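Here the structure is laid out as C-alpha cells; the discussion comes afterwards.
Here the complex is missing a single protein chain, while all its other protein chains stay put.
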Amino acid sequence: MKPKHQRLLLALIAVVALVSAGLIAASALREEASYFYTPTTLAAANVEPGKAIRLGGMVQKGSIVRGGDGVSITFIVQDQERSQKVAYRGITPDLFVEGSGVVADGRLRPDRVFVAESLLAKHDENYVPKELADIDMNAAAYTKDTLAP
Amino acid sequence: MHRFANPARFLRIAKPLTPALFWPGLLLTLFACIWGLFFTPTERLMGDTVKILFVHVPAAWLSMGGWTGIAIASIVQLVWRHPLAGVAARAIAVPGATFAAICLITGSIWGRPTWGTWWVWDGRLTSMLVLFFLYLGYIALSNASSEKGDTSRVAAVFGVIGAINIPIINRSVIWWESQHQKASITFSGSSIDSAYLAPLFVAVAGFSLLFGALVLMRMRAALAEMRIEARMRRMAEG
Partner (left out) sequence: MPHAPFVIASFAVTGVGMLWLVLSSYLSMCRAEASADALREQP
C-alpha cells in the first residue's frame, strides 16, 4: 500500500470513529431522555405496569425503611410536587442517604409501587470532611458554608 | 515566535529544563499522593473514596489541557509554519491520551462505590470518552505521516477541529445534567473543603510538571530522530 493511500485510510478510520462516537453518544443521551420520569411526570404519564422506565428525584427525609433481611429497602422519591414509593432489594450506593439525589431503573407494580432493579446515587459538588458534617450526617443538601463552624 | 525555531537553540534550553521539571514534579506528585492518601479526613458521604480525587482531577485537567496544547501548537504550525510546533503537538499526544485513560479508569473506580455503577452514558463521561478516542485518532494520523519526517498537516487540522470537544466537556455537566456532579472549582471559588483542596493543588502542580518533562523528552526524541533521518538522506545522496 502506498503511504498516501495509507494516510487516506487512517484519516477515514479516524473520521468514522469520530462520527460513530458522536452517534453513540447522541443516541445514548436521547434514549435516556425518552424513558426518564420524575414523580410528577410519572403521575401524569399513565405508564402501564411492567414497562421498563427510569425514575429520578430526591429521597424524602425520614422515608427510608430497611427490611429485616438487610437487603430490602423502601423509600419515597419526591420532586417539588409529587412523590413516588420505591422498593428495592440490594446493596445501596454509599451516597444513597435521605435528601440525596437518586436515579432508579425499574418497573411499576400494579399497586403503583415502583420496583427498582438498579439504584444510582448522585453526588453534588460539595466535598466536606466527616468531622465538619456531624451536625446532620444524613442531610446531603448542606454545603461547605452551612456546615463550617 | 521564531526565536526557538532553531532546534539547536531549543535543545540548549530543553536539555537542562527536562530534569528541572521532572524531579520537582516527581517529588510534588509523591508528596501530594502520600498527603492525600494518609493525611486527609474521610468525606461525610463518600468516605475514603474521596482520595481518588487526587489522581482523577489532575488527570482530567491535564488531558484537557493537553488537547488545548495540541490545538494551539497545530494552529502555530499551520499559520506560521513554525518547525517545532508540529513536533510539540505530537509530543503531547501520548501523555495526553494516557492521562485521559487514567481519568476514565479512576473515575469508573470511584463511580462504583459512590454512584453504584462503573459507567453511565452521562454527558461528562461520554464527552471524556470521546476525548480519549480523539487522542487515539490523532496518534494514528500523526504516526501515519511520520515516515517521511515531515509534520503532517492532516493531523494538525484534526488537532484544531478536535478542540471543539474541550468546551463541550467543560459545559457537559450543565447542558446534560444527569449523573456527574457539577464543577466544584470555578473562577468564583471552590465548594471543596480546604482539607482536600490543598493536596489537590499540590497534585495538580506535580502532575503538570511531570507532563511538561514528558513532553520535552518526547520532543527531544523526535528531534533526534529527525536529525538521524536527515543524516541518512544526505549519506544516501552523497
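We call the chains A and B, going by the order they appear; numbering starts again at 1 in every chain.
Quick note on the criterion: a residue touches a chain if its C-beta (ideal position, glycine included) is under 8 Å from a C-beta of that chain, and two chains touch if they have at least 3 such contacts.
Note that the structure is a prediction, hence the values are computed from the model and not measured.
K.L.:
For the chain that's not shown, point to the residue among B:P95, B:G137, B:G162 or B:P199 touching it.
P.N.:
Here the residue in touch with the unshown chain is B:P95.
K.L.:
Quick one: say which of B:S74, B:T106 or B:S208 touches the chain that got left out.
P.N.:
Result: among the candidates, B:T106 touches the missing chain.
K.L.:
In the full complex, which residues of chain B touch the absent chain?
P.N.:
Chain B touches the missing chain through residues 22, 29, 33, 37, 47-49, 51-52, 55-56, 59, 94-95, 98-99, 101-102, 105-106, 109-110, 112-113, 210, 214, 217-218, 220-222, 224-225, 227-228, 231-232.
Please note the rule applied: only the chains that are shown with their structure count from here on.
K.L.:
Per the contact definition, I'd like the list of chain A residues that touch chain B in the complex.
P.N.:
3, 6-7, 10-11, 13-14, 17-18, 21-22, 24-25, 28-29, 32, 92-97, 100, 103, 118-134, 137, 140, 143-144
K.L.:
Which of the residues in chain B come into contact with chain A in the complex?
P.N.:
Chain B residues touching chain A: 40-47, 49-50, 53, 113-117, 120-121, 123, 126-127, 129-130, 133-134, 136-138, 140-141, 144-145, 147-148, 152, 154, 158, 176, 178-179, 181-184, 191-193, 195-196.
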